[in-house]
Structure formats: structure tokens, C-alpha cells
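Here the complex is missing one protein chain, while the rest keep their positions.
Order as written gives the chain letters A and B; numbering starts at 1 within each chain.
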Amino acid sequence: MVNFDILRSGSKNISFKLGGMIFLSVIVMAIFAPLIAPYSYDEMHISDILKPPSSKYLLGTDQYGRDIFSRIVYGSRIALKVGILVVIIETVIGISLGLLAGYYGGKVDRIISFITDVFWAMPPLVLALAVVTLLGPGLTNVMIAIAVVSWAQFTRVVRAKTQSLKNMPFVEAGRAIGESDISIMLRYILPNTMGAIIVLSTLALPSAILSTTAMGFLGLGAQPPTPDWGVMLSEGISYIGTAPWISIFPGLAIVYTVLGFNLLGEGLRDILDPRLKV
Amino acid sequence: MKALLSVKDLRVNFYTSAGIVKAVDGISFEIAKKEIFALVGESGCGKSTTALAIMRLVPYPGKIVGGKILFKNKNLLEATGEEMTQIRGKEISMIFQNPLTSLNPVYRVGHQVAEAIVLDNIPKRKAWKKVIELFKNVKIPDAEERAYSYPHELSGGMRQRVMIGMMISREPSLIIADEPTTALDVTIQAQIIKLLSELRDTLETSILLITHDFGVVAELADRIAVMYAGKIVEMGNVYQIFENPLHPYTGMLIDALPRITKKEGRLEEIPGSVPNLINPPSGCRFHPRCPLKKEVCSTEEPSLVEVERGHFVACHLYGGGKA
Partner (left out) sequence: MEYTIKRLIIGIFIVLAVTVILFGIMHAMPGDPIELLAGERVSPERIAQLKAQWGLDKPMYIQYFYWLSRIIRGDFGTSMVTKLPVIELIKARLPYTLLLTGSALIVQYIIAIPLGLLAALKWNSKIDRIVVTLSIVLWSMPNFWLGVLLMIIFGIKLNLLPLSGYSGLKSLILPLLTLSLPSLAGTLRLTRSEVLEVLREDYVLTAYAKGLPKYKVLIKHVLRNALIPVTVMFFLYLPWLIGGSVIVETVFAWPGMGRLLWKSITVQDYAVVQAIIFIIALLTVISNTIGDIVSAVLDPRIRESL
């Protein structure tokens, strides 16, 4: 899939470069968290509670005397894990529905499109809240909820691409040599939608991180003492008058990560599929 | 010959990320009153860019970098934006290739024509009457009703008639018609060609016809300039060009016309392809595709010379090298 033209135009695209650098830094942070973080994420320094940023505690400590910096570094693991898993579930649902609707058309298309439109129109956070109410709070359930409510974009794009591809000569050729429908969808059509899917996934990841940290903030997602950035932020709210760093820094970590992925996605879109509307 | 429009050494560059494209590279021609002058060439030869340059509407990243465009003895390249607004539509108007996309989909067609007419301080009610009259002139049936249609409710031919009506509404002295028939069916093409040639007689306007179709040229044009890769390679009146084409490229274009119908000549039948204008071929730009090329053709660029009265050609076969 990757060819040198893409890499060359990538090196010219500022948004792609900057986003890619941020992306790599977050990955490095997640992988080497134990090496980067000076303390463990749940280590309480009882004598050092609510300390402002200093050389000992780079970004200060929280109400239990835990090092904010270390918690943020470990938190990148949760953000990445959650983002990636959510996007995987989303793409699987979104792509299969999109392929089915676009390939078969007719009644199948009408039903899938109707469902997609309903999911597309509903505010995702409200739907996710409904699903979490049903499943109960917790990080896993939140991940399922976010994925279940945000696949519609993938279906819409894949459906449109499939519709335009299904009558192409190379697909007709596949049909002529007796390939099954599933094989045509997966081996002939899907590879040609990859550019759009890569772009959509890159942009779905930051929004998954935003949604899950929002759930954490609302107390419905990850539970303490997990160093989820949203949970950390909400824990700091009671201290914003005296120790604002507890809330500010985890938020900055979210902005940094989400911005990085958005830039990367935008850059990828310009390179892979400039006409894609997202 | 009193020229209405005189283009001198016009140069237009496009500044793309891949490099500078010299889309129009020093072309000169004149159009007289009531004359139909055709610029002919394959797509990408710079003919449409020339048209847009005359209107001063060259799109980004294109830029007019040299030459003069004298219209009624005034250099349009020195005109202010305000002056150009006065000239467009009123003095020079332009019909575009694709009538499907050239009309605004959200306004009724009559309104879009009236919008031009009221620019001449004509009250709205009177302007609407004039729209109906114009629609009758361009042979739109049921003109009163059609004026209330939206563009998507009309056929391609009807839309092109609306465009023509719009562009003659302010009685300009020059109409630029950029591929006016290309997007239409063959039968509709013939009707539009007939309409254009009638308009020239009734309105006494000059027409700059931009086309790749020698069939259309044969039916309409008085004089012809053949463009290749940003340059004019041959120019003359319609008899000179058809009876005695000098440049090998012109000959190939005419040969490419189907002999019987003479209407569906398509230039794609010529072997080879349009050269890359970022790095144009050395010498004569046509030499890589030329069946008669000599050694000098790849090294020296031929200049445009007059071989008989009013018949110009840029080719080493006719001594074009002595520049």
C-alpha cells in the first residue's frame, strides 16, 4: 500500500509531519512509561499532597500526594489502548455494514442506510450514555458504548465507495471468474477503500479518546485509581482554587494527543484522499 | 484591417507545485469587427487560458506575465478591476463549455439573465421583458414559461441557449465562445452553430471561437489560428487553412476529420500526446510527434512567418528558422 510518492508528499505536508511527531512521542511515552515516569502512578507521598510543580514533582502532586507527571505518562497507555480498541470495533462494524449496503443495494441498502442515518443524527455522547446505563459503568463498557455509537461515518464512506467500485471492470472480471460475493467484497473492493479507511480511522482515534476521557470525567468510565486523564481531571475539580495543576495538566495531555492525531489525520487525508469529506 | 481585439505576445504562466507551466507562450493575433476567429488545438494547448486572459479571469495559480491585449485600442492588462467589470458582459462576454455547470443551480434562468440586463440601469420589469425577447431570439420554445425554470429542469441544449441569451443580452462587441458545442449531442451542436452564425449577422458582433473540433471551425470561422503547446503554429483564413494546410500538425488535424460527416472530428486520433509544458520539447515543440521532422527541428525553434498574404506558419519546412 505504501509507496514512495506518498512518503515524499508526506514530508512536504506540515500537518502530517507535526502530527506524526506528536503521534510517535505519545507511543514512546506509552511504551516506555516505567522508564520515563519517576514514580509509579499510584504511589502516594503522604507528606507531599497538593504540591505545585517543582523539580521533585514536575507537574505537582494531587490530593493523595501522587505525582501528576507519572500519572499522565501512565495514562497515555490507557488513552492509546482505548482509542485503538474502539477504532478497531468501529471499523469492523462500519466497514462490514458499508460493504453490504453498497454491494447489494436494494432492500439491504435501504435498511442499513436507515439505521446508519439514525445513528449518524443522534448525538453520540447521549447514545453512549444510554448504552453505559444499560451495561453499567466501567472502562470496558464505555469502550463498547463509544464504538457502538460511532461506526456510522465508516459505513457512509465505505458504502459510497463500494457503490462506485462495484461496476468497475476489475470487479466485473472477478465476478466473471466465479469469485463469491464475500471474496469480491474483501479482495476486490475493500483494498480500494483503504485510503479512506486509514484517514477515517486516524481521525476516529482522537474522537474516541475525547469520548472515553469524557466518560471518565463523568465518573462512568475508568474508575480511580486508574490514571485515566479524564478521571484525573475530574478529581482535581474540587481543588481548582488551590491546586489547579491537578486538572490543567491531564487536560493538556488530552489536547496534545488529540491534536497530534487530528493533524496526522488531516495530513493523511490531504495525501491519500483529498476529496474525502470528514 | 481595423482590429477590434489585438493580442500581442501574450504570456500566461501557471505556478504549480511541480513547476512553472507556460500555458500561453507569446501568442499574437487580431480579430476584426464582425469576424469569427477560431483558436483551434488539443485540450491543454492554452486556448482556453487565452480566452480567460482576455476576460482577465485566469484562475489561480495562473498569472498573465507579459504581452498586451488591446481592445478598442485600450490595453486590458492595464485596466483596473472596476474597469474590467465595466467591460465584461457589456463589451466582451463569454460562453462556457459546460452548460450544466455554468448556470447557478439555485436561481431561475430568467433571473440569471435579467441580472445581467439590469446592470445597464434597466428597470426590473423591462429587463424581464427583454429576457423573454432574448429567449425567443435564441429560439427557446415557450420562452415565457422557460424563464421561470431552474437550470436542472432544462436540457443541455436549452441551457446553452440560455447562456448565449445571457451573453448577448448586453450587446457586447465581442463574444468568446469556449467549446460552445462540445458538451452537446450532435444534432443540438448543429443547431447551436447555426444560432451563433445567425447572431453574428444580426448583432454584428465578433466571435472568438475556442474549439478542438475542426468540423465546427469549418462551419463557422472566417479565420483560424492553430495552437500547439502554448504557441500559434499556423494562422490564416478558412480557405488557406483547409485548402492548403502548411504545418504538419494542421494537416493531421484536418485528416483526422471523418470524411463523410465532417462533424465529429476528434483530435485524439492523432498519434502521440500533448507535451508536458513544464519541460517542453526543445526546438519545435511538435517535433516528437512530427512525421516530417528534420534535424534542425529538435534544436531550433521555428518562428511564425508569412508565406502568403495573411497565411502564417511556424515550421522549418517553410524557412521558419530564419528568425
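One rule holds in what follows: a residue touches a chain if its C-beta (ideal position, glycine included) is under 8 Å from a C-beta of that chain, and two chains touch if they have at least 3 such contacts.
For clarity, every value in this text was computed on a predicted model and none was experimentally measured.
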| item | value |
| --- | --- |
| Residue touching the undisplayed chain, where the options are A:A33, A:I254 or A:L272 | A:I254 |
| Touching the absent chain when the full complex is considered, from B:K2, B:R125 or B:H152 | B:H152 |
| Touching residue (missing chain; options B:T16, B:T101, B:S155 or B:N244) | B:T101 |
| Selected from A:A30, A:I112, A:V132 or A:I146 as touching the chain missing from the view | A:V132 |
| Residue numbers in subunit B that touch the chain omitted from display | 55, 57, 59, 81-82, 85-90, 93-94, 96, 98, 101-106, 115-116, 119, 150, 152, 163, 166-167, 169-170 |
| Where the unshown chain meets subunit A, residue by residue | 114, 118, 121-126, 129-130, 132-134, 206, 210, 213-214, 217-220, 230, 233-234, 236-237, 240-241, 244, 247-248, 250-252, 254-255, 258-259, 262-263, 266, 277 |
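Convention: only the chains that are shown with their structure count from here on.
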| item | value |
| --- | --- |
| Subunit A and subunit B: spacing of chain centres that average the CA atoms, whole Å | 52 |
